[in-house]
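Please read the structure below before turning to the comments.
One chain of protein is taken out of this complex; the other chains stay put.
Going in written order, the chains are labelled A and B, and every chain counts its residues from 1.
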Amino acid sequence: MNKRKKAAEKEISYAKWGYIFIAPFFIAFLVFQLIPLVQTVYYSFFEYYRSGLTVIGPNPVGFDNYKALFESDFLKYTGNTIILWIAGFIPQIIISLLLAAWFTDVRLRIKGKQFFKVVIYMPNLIMASAFAMLFFALFSDNGPVNAALISAGILKTPFRFLSSVSGTRGLVALMNFLMWFGNTTILLMAAVMGINPALFEAAELDGCSPRQTFFRITLPMIRPILVYVLITSMIGGLQMFDVPQILTNGKGSPDRTATTLIMFLNNHLYSKNYGMAGAISVILFIICAILCLLVYFNLNPTESDRKTGKKGRAARKEAVNG
Amino acid sequence: MNKKFKAFLSIVLAGVMIFGVTACGGGNGGGEEATTEEGKVLNIWCWNDEFQTRFNDYYPEVAEAAEDGSTTTLKDGTVVNWVIEPNENNNYQNKLDEALLNQENAEADSKIDMFLVEADYARKYTNSDATMKVADLNGVLDATADQYDYTKEVVSDADGNVKGVSWQACPGLIAYRRSIAKAVLGSDDPETVQAALADWDKFAETAQKMSDAGYKMLSGYDDTFRPFYNNDAAPFVEDGKTLNIDKNIMDWVAMTKDYTDKGFNNKTSLWQPDWAADQGKDAKVFCIPACTWEIDFTLTGNADPDGTKDPEKSAWGDYAVCVGPVSWCWGGTWITAATGTDNAALISDIMIKMTTDADILNKIATEKGDFVNSKSVIADLAANYEGNDFLGGQNHYALLSDSAAGLSLKIASAYDQGVIEKMQNSMKDYFDGNVDLEGAKANFETAIKEIYPEIETVNWPE
Partner (left out) sequence: MDKKPSNIRTIIAYIVLILLTFLCLFFFYILIINCTRSHQQIQSGFSFLPGKSFAQNFNNVIHDAKLPVLSGIKNSLIVSSCSAILATYFSALTAYGLYAYNFKLKKPAFIFIMLILVMPTQVSAMGFINIITKMGMINTLYPLILPSIAAPAVFYFMYSYMQSSLPLELIEAARIDGCNEFKTFNRIVIPIMKPALAVQAIFAFVQSWNNFFIPALVLQENSKRTLPILIAMLRSADFLKFDMGKVYMLITVAIVPIIIVYIALSRYIVAGVALGGVKE
């Protein structure tokens, strides 16, 4: 008790260091990002685009851009984006948790663990555009995937992946999964490695099964990182662009079902339509912010939780030492 | 931010003007000299090195080209500075637009002097003040008398002023497989085949014959788009806010849907691997509407992937060309002079030498394979060219010299690039059976209004 009070007094005197440490971040942010961002919001209230080489505007139009936005198929693109994200994210998080648990489990002896760990991230090293070129060739109507499926007797005629809604969405999800599951696994592994090994040793001594260890120790301990993965993946998902853009050649076809919100935004940048593009950005920003705050405050330990967490940690430490 | 910057600029400009007035008051008439003197740096903007290689190889004033391709030095010491911006993601036009909008504020040596454009978006630039009238460039207009008319129509502004020149013409043709023609039509002679493809009705009859014999008439949906579009009655957009879809376009939609449902095509799209494979030896596709440049660019390679030039192992020699149901053209690269250039005399000379000089054009045709933009050079080739091996010895210049002369592209508009792309994309869903025609039209309108906010209505033909 006494100690904590002392620490609190000290923290006050250390406050200036907090400001010093966060200063570079905020300075860089102000210079390179804030002004463009403010401009984005500002222009969302203007008619401002180019017709050929003629600049139209900026003329103030109030909320007209927002009105036009909600009269468009905005909700459809929101739906597309969420479907594409979830279809890739669910397998991604399951596989990543599984792999992170396996890779960090000392009891599970896998030969070449090191090799597997290195390999799973490698698809992320290929540029999205190059990756899409390869996917395109693989899944084309007369490509090797169709040939294999036909010779295996599964299909009679080629399945035209990129001409069917589920085919296109499936490929986008598969590409996103392949590109990002290694990334997530590494994040989760790093989180698990941050856990005090003594905890796992204690669990083993107590006769916990791998499943119990995973659900009772690993998962709760890496909760902050899990929330991080969920939030960043959600943001990445809502801002999904390059994979569907390149795979569908910028078309978002068939029937605009692979058109994501940022592809919608990108269409408006063709005519430098900063008014509409700004409005989409602002709405997207609000959606993202609401979803992230919901996730953050529902799943992350609150202040009081953190204190009990600390207590728990101390208690566990005692148990280990004892 | 922009406003502030503008305010700042206007203050600076005001300062300069005051300074300028006082300077002139001093009786120093230096201003006039500056306008007539040629700059020592020529900035040329383009998206690849197609023109650059031709310039370095054939422009007589070239003294030395830098090895890394960034500059070319001319004999009088002028440095040609190549700004090559890749096309991907519309990057070339994005950067070009920024630079052109800043042209007035740029220093003389960093102003754009020349830039290159393609047919589908040429009007975007020629309709604006960013490009100079060819008539204002000394002697260029007179020198271009021998060029094909359509190459001038594409780059004319609303008042008919020509604003660019090209060294190539790109008449369309129909390339077909000789072996399939023999098997189904009884002869591979271009005249027999032309008779079987003379109009769209005969084309459909032949397609049916091909289908009955187990062949496909065409590879994909987009192949026949250009022949139809090219014969539209009016530009897509004339008043800047209404997009009129020509009946020709809807004929293309109806025909392609019909062909697709009857199995006359392989449901591919342009440039895709499946489309390319359909031009190979083992493909069962009879013909492909193509352009002169496609023969060298795609057809030869796709028909003979291993470069064997062996008719046994590839489709080498198994192709021939005929004009087909209509005459049409596709593509090409134009050179334009940017307003504000300080190298007008040099630009005139480059335009004249590179696009009208018979010797140079002859070399470009024979060494680079371009269908050059000169009626007399092409007539010469039509008479003397010994025949193209790939086309089984056919002299395609002879075939195309007439149809090229009759080409017209008055309907070019600044909106072509976007409209064509969106039309092909939206209709693909209809051909694939993912949406009905009304759905495809609605998607097209949505897509158009996204990229062209100024378009208020889209009119479809009855």
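The definition used in the following text is that a residue touches a chain if its C-beta (ideal position, glycine included) is under 8 Å from a C-beta of that chain, and two chains touch if they have at least 3 such contacts.
A quick note: this is a predicted structure, and the numbers were derived from the prediction, not measured.
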| item | value |
| --- | --- |
| Contact residue for the chain not shown (choose from A:N142, A:S164 or A:N249) | A:N142 |
| Subunit A residues touching the omitted chain (full complex) | 7-8, 10-12, 14-22, 24-29, 31-33, 35-37, 39-40, 95, 98-99, 102, 107-110, 114-131, 134, 137-138, 142-144, 178, 181-183, 186-187, 189-191, 193-197, 209-210, 221-225, 227-228, 231-232, 235, 239, 241, 262, 265-266, 269, 272, 274, 277-278, 280-281, 284-285, 288-289, 292, 296, 301, 306, 310, 313 |
| Those residues of subunit B which, in the complete complex, touch the missing chain | 1-2, 5, 47-50, 53, 67-70, 83-84, 86-89, 91-92, 94-95, 98, 273, 276-277, 280, 293, 296-298, 301-302, 304-307, 368-369 |
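Note that only the chains that are shown with their structure count from here on.
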| item | value |
| --- | --- |
| Centroid spacing, where centroids are CA-atom means, of subunit A and subunit B in whole angstrom | 41 |
| Touching residues on subunit B, where the partner in the complex is subunit A | 1-2, 90, 97, 100-101, 124-125, 127-128, 130, 240, 266-268, 272-274, 277, 414, 418, 425, 428-429, 432, 434-435, 439, 443, 446-447, 450-454 |
| Residues of subunit A defined as touching subunit B within the complex | 35, 39, 49-56, 58, 72-73, 136-137, 140-143, 160, 163-165, 251, 253-256, 264, 267-268, 270-273, 276 |
